[in-house]
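A quick write-up on the structure given underneath.
All protein chains of the complex are present and in place, except for one that has been dropped.
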Amino acid sequence: MRLWGVDLGELIELTLDHIYLAGVPLIVGLLLAIPLGWLAVQRKWLYGPLLAATGLMYTIPSLALFIILPGILGTQILDPLNVLVAMTVYTIALLTRTVADALQSVPDHVKQAATAMGYSPLRRLFAVDLPLGVPVIAAGMRVAAVSNVSIVSVAALVGVSQLGILFTAGFNRNAMGPILIGVVACLILATLFDAIILSVSKALTPWQTSRSGS
Amino acid sequence: MPTVRYMVSCMIRLEGVTKRYADGTVAVDNLSFEAPEGKITVLVGPSGCGKTTSLRMINRMIEPTEGKIFVDGKDASSLKPAELRRSIGYVIQHAGLFPHRTVLSNVQTVPNLLKWDKKRAKDRAMEVLELVGLGGDFAKRYPGQLSGGQQQRVGVARALAGDPTVMLMDEPFSAIDPVVREVLQDEFLSLQERLGTTIVMVTHDIDEAIKLGHRIAVLREGGTLAQFSSPDDLLAHPNDDFVAGFVGRDRGYRALSFQRAEVPIYPAQPVELGDRPLPDEEWSIVVDANRHPIGWVERDAVEGPISQSDLQLGGTLAEEHGSLRGFLDAALSSPSGRGVVVNEGRLVGTLRPQEVLQIIRKAPRPSGDTIAGDSE
Partner (left out) sequence: MISSVFDWLSTPANWEGDRGIISQTLTHLEYSLIALVCAALIAVPMGLYIGHTGRGRVVAVSIAGGFRAIPSLGVLFIAVLLLLPRLRGELAFALPSLIVLVILAIPPILSGVYAGIAEVDPAARDAAKGMGMTGSQVLWQVEVPNALPLMFSGMRSAMLQIIATATIAAVVGLGGLGRFLIDGQATRDYDEMAGGALLVAALALLVDFVFGLVQRFVVSPGLTKTA
């Protein structure tokens, strides 16, 4: 079956690839950003340099990262790993500041009460600071997810399979249909990611009513 | 309720003012009162009584649904809101200073809006800053570098800068810590007396209302006027249970602030540091070279000449021509059991608590009321 010059089977395959390439780095990036953000908050002297360094990573053009990484990782240019690593780098760049902000958003009296009750710094992080920081982290995750979905499509320029392939294919054939389908699919995916993060965040913070939320 | 009229001319007059919101809630209901010229009128009441709404209708920050408001004889609704506001000083709870502007520039706001020339605006700003006790180098600072009390002083200076005849103040001292608040209130009172500005103020604090107000409007929930009278009248003759309850159970004691009476004052022979305590008296009062009392010494507790460390401090001083409340406070707070009376800071004599209480008992007092010293 074809829609505007796009084979539906191919569309599904590209969409799944896109979800994989944008989604996995989101989770890996968060897992790496948590210790980095925690470190930045724990060690005051690290705060400035760490956030500057991660912020700098965001200024590297995605196209540059996609084509330089094979040289660094020793991978083939078409290897999806390049894209996974690049997207993880961007996710870390966005989320390290978010995690630091989130940990700092926890009221001081709550932290002190937890410490006074005998939580070690690391246990307090997982038992108190992170759970209370979920709304802020979720807000950062939503930005990261939406921009990941958009950036992944640039990998079409190096030929890695995902929805961006529809852009290059359409452009080369001078056909608007595939490009439009690609754009719409990207927007739907971004909305989907956004909705998932929002509902996970809500489920993790039952104490937040919709009024005081966000 | 008929409007109470006073001899002084009125600066602000509310006539049947009502504020009803689109959802039907009534914030202010048919409110009428007159704020006399050169006096402080305080709107007081529990939260939700519409006191702030009433205040903000005077400078048209909120438009009334019904009724008329006159400022200096002119119908406020006939004036352009911005022009009306420039002629009225405005002080709010957290001062609302502009954080991006220096203190001087904050104070110059209204002169600049009125397009005064630069030199006049600056001179006036420095003048009012001096008035509120923030002369000199404060002008160049930014609000973020000031304490809460200092910020509120700047707020008052800013309101005075345009030389308004009328000033509106919304909980001006509520966000300040109690010790500083007391100081600011006292300074504010003497400033107002000197400048003769007509002031309408909102507070939730009945003590503040009684301390500062020449006229007090007590509002109740639903925005109706429960009583409008002078503070002593309010304490002595509350209109109803709501006012009596709001004014508080200890209003008899507060009422003493407004009662004057002759209390016998006994001459006291003072001693100075380095003297020995008087042999015939259990307690001797110690004064400095200017006859300002500095404390009491207990005869049996001192050996040899009196030194600084022998002084027992504490005890408020009563002004010779002050109120019964001042006498009672002095008598009850003195370590020797005798209250110290002064005139312009110099020792006049002492008074005895029993005699003060007797006079309080004899004094005309509000019916059904409790007075300090009486048991219920």
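Going by the order they are written in, the chains are A and B; count residues from 1 in each one.
Here is the rule we go by: contacts are C-beta pairs under 8 Å (C-beta built on N, C-alpha and C of every residue); 3 or more make two chains touch, one makes a residue touch a chain.
This one's a predicted model, so the numbers in the text were calculated from it and none came from an experiment.
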Visible contact partners (per top-of-document touch definition) of the missing chain: A, B
Looking at B:51, B:86 or B:181, which makes contact with the chain not pictured? B:86
Pick from B:110, B:256 or B:306: which residue touches the chain that isn't shown? B:110
Which one, B:25, B:145 or B:358, makes contact with the chain that was left out? B:145
Note that subunit A touches the chain not displayed via residues 56, 58-65, 67-68, 71, 142-143, 146-147, 149-150, 153-154, 156-158, 163-164, 166-168, 170-171, 174, 176, 179-180, 182-183, 186-187, 190-191, 194
What residues on subunit B make contact with the chain left out of this view? 59, 61, 81-87, 90, 92-102, 109-110, 113, 142-147, 155, 158-159, 162, 168
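Keep in mind that, in the parts below, only the chains that are shown with their structure count from here on.
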Measuring centre to centre with CA averages, how many angstrom lie between subunit A and subunit B? 59
